[in-house]
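Please find one structure pasted underneath; my questions will follow.
What you see is the complex with one protein chain gone and the rest in place.
Residue numbering begins at 1 within each chain, and the chains themselves are lettered A, B and C in the order written.
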Amino acid sequence: MQVNENFKPVIVAFCCNWCSYAGADLSGTNRLNYPANVKIIRVPCSCRVNPMFILRAFQKGADGVIICGCHPGDCHYTSGNYFTRRRITLLYSMLDFLGIERKRTRLEWVSAAEGAKFASVMEQFVSDVQKLGPNRRLEDLRCRKQ
Amino acid sequence: MNKNLKDWIDITSGVNVRKCMRCGKCTATCPSYNEMEYHPHQFVYMVERGEIEPLINSESLYKCLTCFVCVERCPRNVEPAKVVEAVRLAAVRRQGKNHLSAEQIPPALDDDMPQQAIVTAFRKYTK
Amino acid sequence: MQEAMIKRAVQLLADGTVNRVMGWKRGEFVYDITPAVFTTAEELEKDFVCDDFTQANLSKYLVKESRKEGKILAFLKPCDTYSFNQLVKEHRIIRENVYVIGIPGGPKLDIEKIKAKGITGILSVENENYTLKIETIYGTETMPFSEAVSGKCSGCKSKKHVAYDELIGDDGEVLDSNRFDMVAKLENMTSQERFDFWRGELSKCIRCNACRNVCPACTCENCVFDNPKSGIDQKAAADSFEEKMFHIIRAFHVAGRCTDCGECSRVCPQNIPLHLLNRKFIKDINELYGEYQAGADTTSRAPLNNYNADDCEPSVVHERGVE
Partner (left out) sequence: MQRIGVFVCHCGTNIAATVDVKAVAEALGHEAGVVISQDYQYMCSESGQNLVKNAIKEHKLTGVVVCSCSPRMHENTFRKAAASAGLNPYLVEIANIREQCSWIHKDIASATEKAIILGRAAIAKVHLNTPLTSMESPVVKRALVIGGGIAGIQTALDIAEAGFEVDIVEKEPTIGGKMAQIDKTFPTLDCAACILTPKMVEASQNEKITIHSFSEVSDVKGFVGNFTVTIKKKARYVDETKCTGCGLCTEKCPMKKVPNEFNMGLDNRRAVYIPFAQAVPKVATIDPNYCMMLKNGKCGVCSKVCSAGAIDYKQTDRFVEQKYGAIVVATGFNPIKLDKYDEFAYSYCPDVVTSLELERLMNAAGPNGGTLLRPSDKTHPHTIVFVQCVGSRCDDGKGKQYCSKICCMYTAKHAMLIREKYPDTEVYVFYIDVRTPGKNFDEFYRRAVEQYNVHYIKGMVGKVSPKADGKIDVQASDLLAGEQLHINADMVVLAAAIEPDKTARPLATMLTTQMDTNDFFTEAHPKLRPVESATAGIFLSGACQGPKDIPETVAQASAAAAKAIGLLCKNSITCNPCVAHSDELMCNGCSACEKVCPYGAITYQDKEFRMPNRTTAVRRVASVNPAVCQGCGACTVACPSGAMDLNGFSNSQIMAEVDAICK
């Protein structure tokens, strides 16, 4: 597949305040580089991420959406990420069913101590989306900047 | 270690030998203990280590009565008897090692033997 | 059947058990059936109908009706009782205010399938030993019953009533249906093929909201798409994405609650197979979290409001089937 080097995918990352957001901070503290395309939105828990947010991001032109939460069993609110796991599994399955490229969506468990993992996950996710090219199947053409 | 053979035993027996916590309860009440070279817990452990050849070559294989006491008692649900049976099958199914040939059958026949037993034995002990 | 139902309804009205009856009545044409509430024996005898076209699921209407003064009698087909149970579980129907009579289910007929044979000017449709005798203004036509069976009945999941106060006719069994075949077929397509399929289907959507309005799981006081605070309120489909978003979110909101009654596809004026979205969720839930039939009882926890510590990771989606 032809990879367009000039294409800069827009990546939205929803990060749980207690684990992944702190993990992202740690990768910053350790100066671990990952692509600038990733923009993080802080949520109290991964279970706060409504499927509507994900679809909205795609609608407004995001090329990939990643959700990061605490590892199962480590949720600050004891059970939030277990609900996230079911909801997001089903949502991703539905997006796949509708023919949306699988690699545009991802869920990762990143703890507050895993700065390096955060950086490498982002690195890889951006490169996967880069290979897929712009999100044509799920965007709202009206909102796209020309 | 024969990886394929170990995998075959794992699949055939349906037993996850890694669940064993080595308590020895299976061996504790095995009625064939005295006749066996390898005891139920050793079967499980040796399969875990992939040492299946010695088991196949051991007479212990045919001393197991398949009474299922070990299965009944095992606190971890490991089911040693099924491991023994799987190893036994591995031995039985070896090419060229048929335990029964067609010629051997007529002399073994007697009037009391049910027809079904002969057919079953022949099916089971030949490849 | 219809006579027995009217007779029983009249009895229950007379002895004061109920003060209203929920059923169906005929519109301008024989196949033009609409749910209706009857309050007198006269009305019942004049308008009440139960035939091969009375498909509509009455459960949803009971959300409002069960909150009115007095008790209402509702005739529910097996599939409707699942929706009924689900709504009772969600505290949407007040169970004490409804007297449920279970009646045998379909298969019911889809008039569109008859019309598709080029039969027009229909005056009446009779089922004679599974051959339809259709009187039209142009004369009599016939066609096999099986060819006119409604889509929602062809994948019937159960003939068993899961909630009722009394039964007319016999109770049936949960069936072994083939309802997931089409979902499985789509799953086995490539990503591009699936996308093309759904673009073709969903682009027909005119956002008439019929699917939402008929759905017995969509009983929100105010739909999230009509709620200005939700951030996604929309008036109509302005572009190809919005109806996609609408249908995904709608399917997601009813996931684990949808009883697979098939009303959404039945009422869709554009004939979009919307039930496939719901069935996809049901199939996934069954495969990933264990068999679950919404509405089969009134106590179990919906799969999306539940979890197991060893649930699968979302990556299973990415690992199975073809990309």
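Miscellaneous remarks
Going forward, contacts are C-beta pairs under 8 Å (C-beta built on N, C-alpha and C of every residue); 3 or more make two chains touch, one makes a residue touch a chain.
Since the model is a prediction, treat every value here as computed from it, not as a measurement.
Within the full complex, the residue among B:Met21, B:Cys67 or B:Leu109 touching the omitted chain is B:Met21.
Along chain C, the points of touch with the absent chain fall at residues 67, 90-92, 219-224, 227, 229-232, 253-254, 301-302, 304-306. Annotation for chain B: contacts to the undisplayed chain at residues 19, 21-30, 33-34, 39, 41, 69, 73-77. For chain A, the residues touching the chain absent from view are 10, 12, 17, 21-22, 24-29, 31-34, 36, 39-45, 47-53, 56-57, 60-62, 76-80, 83, 87, 119, 143, 145.
By definition in this document, only the chains that are shown with their structure count from here on.
Arrangement of the chains shown, judged by which pairs touch: an irregular graph that fits none of the line, ring, star or complete shapes.
Using the mean of the Cα atoms as each chain's centre, the chain most removed from chain C is B.
Per-chain Cα centroids separate chain A from chain B by 52 Å.
Centre-to-centre spacing of chain A and chain C amounts to 36 Å, using the average Cα coordinate of each chain. For chain C, the set of residues that touch two or more other chains is empty.
Listing the residues of chain C that touch chain A in their complex gives 183, 186-187, 191-199, 224, 230-232, 238-242, 244-245, 248-249, 251-252, 255, 277, 280-281, 284-285, 288-289, 303-309, 311-318, 323.
Looking at the complex, you find that chain A touches chain C at residues 51-52, 55-56, 58-59, 72-73, 79, 82-83, 85-103, 106-107, 137-142.
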